[in-house]
Every structure is written in C-alpha cells, then in structure tokens.
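What you see is the complex with one protein chain gone and the rest in place.
Chain naming follows the written order as A, B, C and D, and within any one chain the residues start at number 1.
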Amino acid sequence: QAQELKVGLSSSPVAIDPHFFNNDAISALCSHLYEPLIAIDAEGKLLPTLAVSWRAINDTTWEFKLRKGVRFHDGNEFTAEDVVFSLDRPASIANSPSSFTTYTKAIVAKKIVDPYTIQFVTATPAPLLPNDLTRIFIVSRKAADKASTDDFNQGRIEAGSGPFKLVKFSKGENLQLARFDAYWGVKPAWATVTLKFLPNDPARMAALLSGDVQLIENVQANLVAQFKANKDLSVFEKMSNRFMFLYTDHRDRSPFVTDKAGKPLDTNPLKDVRVRQAISKLIDRQTLTDKVLDKLGVPNANPAPPGMFGHNPRLKPEPLDIAGARKLLVEAGYPDGFGITLFGPSDRFINDEQVVQAIGQMLSKGGIATKVQTQPMASYIPKASKKELGFGLLGWGVGGGEPSSPLRGVLATTDKDRGLGASNWSSYSSAKYDAVLIEALRTVDDQKREKLFQDAAEIAINQDYAIIPLYNQVATWAARKGIRYTPRPDEATLAQYARPE
Amino acid sequence: MKILLDAFSPSWVERCALLVLIALLLGALAAPLISPQNPYDLAQLSLSDGRLPPGSAASAGQGVQRYWLGSDDQGRDMLSAILYGLRISLLVGLSSTLLALAFGLSLGLMAGYFGGRLDSLIMRLADIQLSFPAILIALILLAVLGQGVGKIVTALFAVQWAYYARTTRSAALVERRKDYIEAARLLGLSTPRILFRHLLPNCLPPLIVVAALQVAAAISLEATLSFLGIGLPITEPSLGLLIANGFQYLLAGNYWISFFPGIALVLLIVAINLVADRLRDIINPRLQKQ
Amino acid sequence: MLPPDSSRRPALLELRQISKRFSRPLDLAARLAQKLGAAISAQTVHAVDRVSLTIGRGEIVGLVGESGCGKSTLGRLALGSYPASSGQRYWRGEGGTTAIDDLPATQRRAVQLKMQMVFQDPYASLNPRLRVGQAISEAPLVHGLITAQQRDAWLAQLLHKVGLDPSLGERYPHQFSGGQRARIGIARALAVAPEFIVCDEAVSALDVSIQAQVINLFMQLRDDLDLTYLFISHDLGVIRHVSDRVAVMYLGRIVESASTDEIFAHPHHPYTQALIAELPVIGGHRRDYQAIRGEIPSPLHPPSGCHFHPRCPYAMAQCQTLARELREIAPQHWSSCILDGGGE
Amino acid sequence: MSMVQPLLEVNKLQTQFPTSSGIAKAVDDVSFSLAAGEILGLVGESGCGKTVTGFSILGLVDPPGRVVGGQVLFKGEDLLTMDTERLRAIRGNRLAMIFQDPMMTLNPVLRIDTQLIETLQAHQDISRAAAYDRALEALGEVGIAEPAQRLRAYPHQFSGGMRQRVAIAIALINRPDLIIADEPTTALDVTIQGQILALVQALCRERQMSLIWISHDLSVVAGLADRVAVMYAGKIVESGTVRATLDHPAHPYTRGLLGAIPALHERGSRLLPIPGTTPSLLNLPAGCAFADRCAQVHGACALPPPDFAVGHDGPSHRVRCWLNHANSPNRIADAAP
Partner (left out) sequence: MLVFLLRRLLQSGVVLLVMSLLVFVGIYAIGNPVDILISPEADQAEIARTIAAFGLDQPLWTQYLIYLQQAVRGNFGNSFVHGTPALALIVQRLPATLELACVALILAVSLGIPLGLWAGLRPASKSGRAIMGLSILGFSLPTFWVGLMLIMLFSVQLGWLPSNGRGATTELLGVPVSFLSWDGFKHLLMPAANLALFKISLVIRLTRAGTQEALLQDYVRFARAKGLRSARVVFVHVLKNILIPIVTVIGLEFGSLIAFAVVTESIFAWPGMGKLLIESINLLDRPVVVAYLLTVVALFVVINLVVDILYSLLDPRIRLSDQAD
C-alpha cells in the first residue's frame, strides 16, 4: 500500500471553506474533504453520493433520499439536518467574492421528512436543481455551526465527510491531507496527500521531472508528447468540458473594426451572419488543435460535448473552406475584407496567446486583416464584460452535467430580471432562441429538456453563428510511473482518483 | 594607480563589448531591412513551420528560406523576432532613459542651482520616488496603465527621473560652488545662459555614465516586467517577452525559442554595462586631472 | 560710527555696517521635533559681523586673517555675490549716494559689472568645457562691449596684456599650467573693463616663482588701468608687499586697520602683533618659534566679548564681555583692542 | 667626511613612475646624509619630488611607482634591500613620517587611542594598559590639554592643528631616531603653524632627534633647519648649511627662489620672478633641467651639470651647476661637437 502522494496543482486556491468562494479550483480542493449530495463522476454524469436517490414529486418539489451510516470527520453522523444547514450556510457568508447562493436560491422551503429524507420546494419548476446541488458541499452542522471561513481554513473544525481529513492548509503553498479511515466509500490509496500549489507552468513541470511531486495537472501542451515518450512518466488525458469559442459583436457599431487602412467602419461587418460564417470557415480547427494546442484540443461546435446531456450531434465543427469564406465575404459586401482586432486572455486557457495569434494568422490569410491583442485575465475580463472589446476568445467550463450555463449566460438576450445573458459579450439577441431556452429551463422532463437544449444550440450556433465555436480543451495529468490517474472532464485533480498501479 | 593605466589601454574585453554593442545597435536599427521576415505581420507567418530547430529550411513561410535560429510556435523566424525584439527593447530602454534624463536633468539643475524651496520640493518628490524600489513602482504603474510600448516607457520613465534629478542636483551643487559659476554671475551673464552653457555641460559627464547604465537597467527591468506578464503585448515582443514565451518550450527541448533571445538580451546588457563602465573610467575626474 | 577710511583718495566703494549670517533653516520635521521638545535649533554662523570699510579709487586694500575668519565672505559681500544680512554698499564711483542694492536694475547691473573677482583656485575658477578665448570674450559679447568682428583682435590684445600668447585662446583650461590659468582668470575679469577687483587668495595656490610673476602682473595692471583691489590673503608677506592699506580680520570682525607701513611698524592689536611675529624673515638665522596659544575658535560658537580674548596674552576681565568697535588710535590707524586708548 | 657614521645616508636615489605618456623621473640621483640630531630642510616647488623622496626612504611609494636605484642607509642598513618584515619593524619605530594634510592622515573612523596604541603594539610587546599610559603621555607631550579625555575622541572632533599634533604624537610615540615631516604646516594657519614649529623644534632639541623637514617655503626652513637641500625637477640642485646656502646661494634657481619671495623685497617694488614654469618630469633634458628658465644659461647647460662643493662653508655646501664650476664650462661646451 502506497503511503504518500504529492500533487502539483496549477492553481493556488485561497480557501477551503466549501461555501465561501464559488470557484472551480477551490471546489476541486474541497472535494477531498467534503462531499455534495450528488457528485459528478469521471464521465461527467451525476453520481449519487450523500444522496442515494432523488426524484421530482411534482413540478416544484424534489425529494432526496440520503445515505445512511455516513460519518463526518468529527465523528457525528450525517442526517438531513446537516443538509439543511449546508444549504443555508452560503447565504450567511458576508464577504464571498462569488457566492454559492446561485445554486441554492431556487429553494424556497426545505422539509425534513425523516433523518434520511428531505424535500426541497421551489417557487418555479427547477429541473436543474440536482445539477446545481452538485456544487454544494455538505458540512456537519454540529461542527460547523457558527464557524467562520477562517475556522475552516485553519483546520479548527472537522466538518467534512470526504475521503480525506485536513492536516494543514498553508495558503499559497500547499494543502496537507490524511486518509479518513471511517470513510463510507472506497478508501483512497494514500495515507497522506500533499497538494502543492504550483501555478508557474515550468516550475510545475520541473517539480514532476525532478520527482518533487508524483502527479501534476495541466501538463504544458508542448511537453505532452515528450512526457508520453518518457518511460518514467505516464500521461492521462480527457476531453474537458471546457468549450472554447469566439464571441462576435452583433451591435451596429463595434470598436476595433476598421477598413483595411485602419479607418473605423460605420457599419459593423460582424453583424452580418455571412461574415461570421466566413470567419468560421477561415479557421482551420484541425491545425489549431493539432499544432497550436499540441493535440490538447478537440474541434467541437457544441456547448455540450459528446456524451453530455444535451449534446446535439447535428452541430459539427465547420470545416476549413477558404474559397467558401471568400465567397461569403464578397456576398456580404467585403470583397477586400476588413480590419479587426482579436482579443484574448494571456494567462487563462491552454496556449491561449498562441491560439489567438494563430487564428489571427488564419483570418489574415483569408483577407480579414487581423491584429491580435492579449492581456491578463485581470484586465481582459472586466473590459470584455463592459463590451469594450467586441471580438475575442472565451472558454466556458460546462459543469453540472448539462449545458444550461453557457446557453443561459453566453447566448441568451441580456435580461437582468431573469438573470439571463450575464456573459453575453456578443450582444446576440434572438427571440426564437430565448423562447426555446426559457422553455428548456423550466421543463422537468429530461427527454423534453434535452431536445429543447439541442434545438437552442442549433439556432444560436448552426443558424445564427452567434458565437464561433472552436474546440474543447483536453485536460491532462501526468504522473510518475506506477501511479494511475482517472482523468475527469471537469479538469479537477482529486487525489482519491489517483491509485498506485 | 593601476586603473589609471588601464583606462588608457583598453582591454580586449571592452573593445569586444563596444563592437558587440555597435553590431546590436545596427542590427536593431536595420531590423526591417535585414530581417528575413516581418515577425509582426501575422499574414507572413506559417503555422506549419512552427517550432523548427535552427537551420531548418522553410516550407511555406514567405520571405524566409531558412530559419537560422529556428522558429517559434507561430512559425515566426527567431532571427527576425530577435532583431525586432532588440529594436523594441532598445526603443523602450533608450526612450524611457532619454525622457527621464531630460526631465530629471532639468529639475535637478534647477534644484541645484536655485536651491531653497524649489530644491526642497523637487528633492522631497524625488526622495519619495526613490524610497520605493523601481520594480514595485513599475509593477503597480503598469498594472494600472495596462500593456503597451508607450505605457512601459511611461512606467520606466516614472521610475527613473528621480534618479537623474538627484544625480544632477548633487553634481550641480558641486559645480555651482565652483568659482567659474560665480565668475559667470559676476560677469552679468543671464541665468539661463549660466544654467545651460556653464552648469549643464559640467554636470553632464557623470550623468551620461549613469544614463548608459540605466539603459541597461531599463531594458532588464522591461524584460522582467514582461516576464511577469505585465509589460508588453505578445504580438510585438521585446527580448524579455520572447524569453518568457519561449521558456515553456525549454523543457520540451525547443531551447532556441528562449535561449537565443536570452543570449541577445544578456549580450546587449553586458555590452552596455561594460561600455558604460569604461566610459566612467574615461571621464573619471580623478583620471582627468592628469 | 565712521568707516575706517585711512586713505586720502576719493572713495570708490563703501561698505557700511555690513553683516552676513549663514543659517540653515529647519525643515518641517525638525520644527515638529522642536515642538516636541527636542533640543534643536537652526545653526547660525556670523561669517561677517558689522564690518565697515571704505576703499579708495586706485587703492589696494589688503585683507588678512586666519582661515574661516570671513575674508572671502566679506569679499563676496563687497561684490554683491552674497546678499548682505544687514548693512549697505555704496558705489561712490560716480558720486552715488544710493545704496547699490537700491539702484534701478539697469544701473545696478552696470555698477556690478565694474566689480569683478579673481579667484584662488586656478582649476575650479575656469569652466573646463569652454575654450579660454570663449570664456574670456563671452561676457563682453553678451553685453555688447565688443562685436563679433572685433573679438579676435580684442582677445589677442587682452591676452597679451596678461602675458599670454594670443594663440592660446583656442585651448582648453586643462592644457595650461597653474600660473597661466591665473592669468586667464585675470583676463576674464578684465574683459568687462572693471574698476574694482576682489582678489581672493589669487596667488596662494601658486608656487613662489610663479606667484611673483602674478603679483607683478597685478601691480602693473593697476598702474596701467587704474584699478582698485581688495586683496585677500592669509600670507602676510604678500599682503605687505602689495597693499597700500591693511585690514586684519578675526572671526568676522575687522580688528585693526591702518596703512601698510604703519601696521607693520606699529601693530596695536595683540592679534595683529602675533601675526606679524610670524612674518617670515630669512636672515640665515635659526630662530626660536614662540607661538600664540590656543586654537582658532569655531565661528558657530564664537567667544563672548572680544573674540580674541581666550588666546590673548593681555586679556583682562573686561575683554570677556566687551566687544569694542574700531576706533582711531592714531591718525588713520584703527584698532578695536581695549588696550589701545584705554577703557571707555 | 665625518668620522661617525651618519644616521641616514641617501645615495643616488632614483624613483620613477611609469605613465602612459612616458616615465616620470620623480626622484633622480638624489644623495644626502644626515647626522643624529640634525635638521635638514628639503625645499622646492610643487612637484619637484620632495614627497616622493620621503616616501622612497620609507618604502611607501605606490605601485606602479618604483625605486629603481640607489641606497638608503639607515644606521648602515640599506632600507631598499631589506626584507619587508624588517622594514616594517623599523617604520614607525626608528623612522617615522608626518604627512602634509592633517585632515587626511588620521583614520576618520578610528578613535585616537586606537591609532596611538596600535602604533605601539606594532613594535613592542606591550600590554594595552601600558600602551594606554604611553599614549596618554604622548598626547601630553605634544601639548594637548586634557589628554585622557581627548584620547577617546575621533579625529573629526579635533581642529587641524590638533590633528597635526596627534599625528606628531603618533610619529613620536616609539621615540624614533628620525622623523620625516612632509610639509606638516602647509595646510595650517599662520598662528597654528607657529605652534607646530615651536613644538617640533623643542622636541628635536630635547631628544636629539633628527628631522627632515620638507617644505616649499624657504623662510620656514631658514628658521628651523641646520642644513637645507633645494630640489628642482627631481634633483637636489644645491645643499649646505642654511646660513651658507641662503646667504650665498650658488645655484641660479636658489637665487631665483629668494628673489621671488615678497617678504624679502621692498614693499610695492617689482619682484624678480623666475621666468617660465616648472617642467614636467617626463622627458627631462639630459642637461640641466633649469636651463630654459635660467638667466645665466650657456652652452654647457646642455650637458649634465656637475655636482661640486662651493667654497663658502667647507665641503658641505654643494651645488649642481656649470656656473662657477672649476672646469671652465665654456671649454667643455666648446669641446662638445
């Protein structure tokens, strides 16, 4: 039995309070210590965890059956009261930079039927509640009552039920864990685990090569081939559910759109669907994923990747078609093309800077003189969300097992009251699409809802080219020989998924 | 005593440094003429030529026959990228230094010559600026200003001017007390004339050395900031940015993407430092008396 | 009080009760600290303390005294290089009655131009980056005293006058020896046709053999151009040789003043006596050095009363409190010692 | 020739500095000797090699400067060929030096007592306490009031004159046989200079100590020294007793110097300066270096001048000049092609 595992993570999470900050890296970290009612498995499907089953009693009531015999790290047994406490807790956290109430606010009442049965009542139909609840970790009420985020971070309380107990959390450095021997499920293979925070890519790679850590996430793209060839290492890959696309400005005038000489244009060519289609046709997705991403991408035109609930097989990656693109540009009235600036982040996605430049190359060769600008997320996101950029690269991790979040956030017409289109940087607006989506969001029946999701995606992407889909990232892990990691589409690195061979 | 002699019989190292510096300067100046490719024109690049090792023949790229120093991930000719990068690095280093020199010099001269309130005001400002390490100020300024050549020049200017103001002031204080300034005043010459014709030329020599060293420091600082990801945009990379970008390929064995720009940067900075050092020896007042 | 004017010549420049205090004001932090009770105060040096001096036309007044006693400061006060802390200067050249600093600007500038200075350090007093010809002709050109066409001839003439080869005008100062630089400094001062020149230790840095050449030059120029000098030196031998009249300074005050012959023959003030005792004599005899005792006090904390009393062999109790003004103890002979002419 | 061995005998001393523009012969063929208790005044204008002569004797010439020839016999031993440890043991012990600028000779960051005591301990096996007492005594000897307090002070707390006294105290502390004083009063005021001269004079008399007093001021030497040596361009051009040399100067340069001193002239009269300037020590002519400034120059001056005794004061008054030389210079000059 192997004893110790050291892992190099590419992020440096700031908390291990599971309800403080809704952030993928923190959630992945917390998954070692805490469990939700329903988890996501390695195939991206819902996995009964602290709940053993759930069903919709009617349009607005869900009932969950809870697992019996689960003990928290502090020795208390898990019951419905802990669920109520854990669902209430996010709203009580004052300083959250990103609150979990997004997932809990649909619930207007919680009914404890018996210690192992609980019902949730929602105001409107909430078909996605089980998916939302994958995001909420359950903590022991007895342990966590009145506990602050700091208490969690300092390890003063033991409120989790996960496979590992906290030993020490050193912000900016590492998280040390020990196996929880009374865990109800499959016990992890490691007595102790240290998750080291190594955001600097070369440093993380070097740490693996020098044996400082045995497992790392996010292998540097250009090293994947080399790592695969290295007999001391094994590489694990999985198509991630991070969907990459270009948002295109649908407004009448767009910043950074010029004629070839650099003079601002009065009309926005991107408004014309033929231009958007032409752009899509100019992009050689295969070269992009093969060369620029070192195969860490799979061309994809669908927010829900194959295998995911809501995947639409009719949405296919646009093949490269320069002649077709030219034709479309001529039809749209831009026989000589035009000038545009393509924006992108420089520190967020796999090879993001290179991807943006490569797309710039491809568009330029197709007659659209493209300038490229990349910047750190810190300035990119605020500018993009103020719609100051117009045309840029974005990625969306489609979590929770179905594609509602991008469909709702990126493509729906911006509507504050309904909470739609919060990230619609394209300013795309289609009544037809909105109608289908809204219908989907309140359809509890799974089959019907899946069909509606597929239709919505088809309208926005296949017909309107509202965004230009590119590819899905491939998530990678590399380990020293002798360790196997089961890769996950949500890119999370979980020590319990690593096993000695 | 030994230095005294050395200064007059330059060693081969310094002579080499001078030659290297001149070569680099010429290369940077003539970059658009001599480099096989315009690395900033995306249309000239070819992804299929990405990451070719030095000496590879080009398959599709325009203008380039052979990537003598290899190519980067975008199929950019490294030689061209280095020449252009050199240009940007030098542009940033020189222009920020010159701006700061001109500004700091004027303030320092006035502070030193007039003294009093003006002096206190300027010097307190400079003190405040100098009480904070350059990299921090640049870091925060750049975080505020965003990326771009103009912005980094501004940031580097902001961290340098006080240095010159200070140096000039102390030189001006020394010179001002010298009798020739008093003689000029007694001869009824106007203040601007005294400042610029008498004081300035005599305060300049130490500043030139400082400035030469500062150019190197500014280039290095720019490279560092770019490395930290807050200097220049990726599309017009300076040497520092080329290094930073290429570094991830080092482990993969594509050493040339980072290594050659690194060598160029190190050569440039070492050459500037050596030449400036020698310059210092040459205009060292102690040696001048002879 | 009358300014000590022992010359029978018409006055050219008159200094009346002129003082110079150097002090460094406290900055904000220091003032705060003072408020908080720290024992901090601005330090003040009385470099020149209520000195009156009249210099006659064509006269050479020698100013002697030890280092730091305020000779240079007095010289610069006379020239107006330093603003006086109190007191006035009068230019009597054209019978002026207004203090120089109260004159209208153009007139004041004209008067100022008539007063020039020759400096001690032949290295620091020339701008190393100007050719000497430029340095000399710059001011006359600026002031329109000569035209650009006249310049070369004019320069040649001037250089010749100070004993330099006119061809040397194109050289830089560092290409000259000390003695030549001193001549260049003199030429530069003469370029604007001054009437009054302050020579601040103008020959002190030179070797004896060169010093003699320059002293001769000074004397000859005075005769040729009818110049007036304030000749500052700590070298009594030089002072005795060149001056018509000597003023002896001690810690910011003139303690004795008389014609040269008179003061060397009958020094009154004990300090003057001590100085003159040190006057070099080469009689080929070994002599026994008998020195004045004590150190020169710091001008920051000058002794009370007569500044000289701690070192004075004749000091009396009174001397510690009483600082006496100069008074005429013999015709044209002024002294501030209490012994001269008894107590008040 | 005196019967007793002189305390110091310098023979044909030569010191040179290589520079980029040639070799500077700072000291060239300098010879003199000094008996115990004697005071020698070494005079000459700036740059004529006085200081370098002093440094050469003590072996303190900075590289690349080098003593290239001659002998310095101190009590019969040649200091130039001595091994460094032995030389060090003599330096500061039997043979001490005082420098020109009192502001610079004391180490500004060390206390006076440290600087005195280390000098003692470098040469004697002496306890700190004993050394302290000696230091106290030494300060008292040079006329510093409240020496116990002053010992704990730093140099900057002293005036120039007092610093020079401290330097003298350090030089004297091992009771040396000879002190070389390099213009120790030049930087001081007249009244303070008088004090120092009085002190040195008294000490020499008391202790029968020899002294080489370097100065550019003939009048100081005239009052202090027994004998005087006049240097010009690295050579001694005239030497002898003070009286003989100054009353009957034989070398035109000595005469010129005397003629240039204002104090020796009637007030306001024209001084009699030496024309021209002091020569550079690079590329000196083979003949007399003073020739181009000399009023009495003649053909022979192109040849190396002879060194001979003029009769005024027995054999000790020597001059290096063709003028008045027994062998008619003109004849030699004529003989030369």
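Couple of notes before you dig in:
Definition applied: a residue touches a chain if its C-beta (ideal position, glycine included) is under 8 Å from a C-beta of that chain, and two chains touch if they have at least 3 such contacts.
Model, not experiment: these values are computed from the prediction.
Every shown chain touched by the omitted chain in the complete complex is listed here: A, B, C, D.
In the complete assembly, the contact with the undisplayed chain comes from D:110, out of D:23, D:110, D:282 or D:295.
For the chain missing from the display, the contacting residue among A:264, A:419 or A:482 is A:419, taking the whole complex into account.
Touch with the chain that is not drawn comes from one residue among D:122, D:148, D:282 or D:295, which is D:122.
Of the options A:3, A:53 or A:98, the residue whose C-beta touches the omitted chain is A:98. In the complete assembly, the contact with the undisplayed chain comes from D:167, out of D:8, D:151 or D:167. Remark: the residues of chain A touching the chain excluded from display are 12, 14-15, 20-23, 93-99, 101-102, 149-150, 153, 170-174, 196-200, 202-203, 206-207, 209-212, 347, 376-379, 381-383, 385-386, 396-397, 399, 405, 409, 414, 416, 419-420, 422-423. Within the entire complex, the positions of chain B that touch the omitted partner chain are 1-3, 6, 13, 123-124, 127-128, 131-136, 139-141, 143-146, 216, 220, 223-224, 227-228, 230, 240, 243-244, 247, 250-251, 262, 265-266, 269-270, 272-274, 277.
As for the chain not pictured, it touches chain C at residues 24, 27-30, 32-33, 36, 38, 40.
Here, only the chains that are shown with their structure count from here on.
Ranking A-B and C-D by contacting C-beta pairs places C-D first. Centroids of chain A and chain B (each the mean of its C-alpha atoms) stand 43 Å apart.
We define each chain's centre as the mean of its Cα atoms; on that basis chain C and chain D are separated by 33 Å. Distance between chain B and chain D, defined via averaged C-alpha coordinates, is recorded as 53 Å. Across the assembly, chain B contributes no residue in contact with two or more other chains. Chain C makes touch with chain B in their complex at residues 27, 76, 79, 81, 109, 112-113, 115-117, 119-121, 124-130, 135, 138-139, 142-143, 174, 185, 188-189, 191-192. By the touch criterion given at the top, residues 201-202, 205-206, 209, 220, 222-223, 226, 287, 291-292, 346-347, 351, 353-354, 357-358, 360-361, 364-365, 369-376, 378-379 of chain A touch chain B in their complex. Those residues of chain B that touch chain C in the shared complex are 120, 178-180, 182-190, 193, 197-198, 201-202, 288.
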